[in-house]
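Just dropping this structure here.
Yeah, one chain of the complex is gone here, protein chain that is, but the others are all in their spots.
Take a look at chain A:
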Amino acid sequence: MTPNELRAALRDVPDPEWLANALRRVAVEPATIARFFPAAGRRCGRDDLADLPGWSADEAARVLLLTALPTEHAEQAEALYRTGDAAEKRAVLKALPSLPLGAAALPLLHDAIRTNDTRLVAAALGPYARHLDQAAWRQAVLKCVFTGVPLAVVADLDARADGELAAMLAALADERRAAGRDMPADATELLDRLTATSRPRDREA
């Protein structure tokens, strides 16, 4: 998501002057982001953006604020996550792929994936999750299935899903079957795709 796309999607916020001013200030006085960041929800609204599926107005505004930070201050994102409420944390997670941080913010993903807040788990599995090692990534995907987070939130799902993940999903499916409970349809479909790829002839044999 580029800053220009976010800016365009936010053109109808209730108080556009507030956002424009905040972005100018953050660019020249990075410390002021601590005050603007929590206020973005009540200033820009919290509804979903019609032009940007999967994004709410407060998330988009907060990501814009983070991208407005001068490059050498991008690490402020970590402090904003650590001191943020759930909505602020979610915005930091969604901003990570757009910030010049390399893999340095990886501990934030681990923190988010440890929570029981499904909105944070989902936000942690965007493109920045490429920095997660494979074991942590598989556990996170399995947690999505377990807690009902749609797998559509997982970036690069099919490219990264492997035989080990298939084994874990199959074991969960066994447990669910034994308990008389359903697997989410998207997980069953993923398992089918993985099984079909790795063992193309098993079923006919």
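We take it that contacts are C-beta pairs under 8 Å (C-beta built on N, C-alpha and C of every residue); 3 or more make two chains touch, one makes a residue touch a chain; residues count from 1.
Operating definition for what follows: contacts and distances are computed from a predicted model.
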(message) As a check of understanding, state which of "Alpha-E domain-containing protein", "TatD DNase family protein", "Nitrate ABC transporter, permease protein" or "Carrier domain-containing protein" is the UniProt name of the chain not shown.
(response) "TatD DNase family protein"
(message) Touching the hidden chain in the complete assembly: which of A:Arg25, A:Arg119 or A:Lys143 does that?
(response) A:Arg119
(request) Pick out which of A:Cys44, A:Leu66, A:Leu132 or A:Val153 touches the chain that's been left out of the picture. (result) A:Cys44
(message) By the contact criterion defined above, which parts of chain A meet the unshown chain? Give residue numbers in ascending order.
(response) 13-15, 34-35, 38-39, 41-47, 57-58, 83, 85-87, 89, 115-117, 119
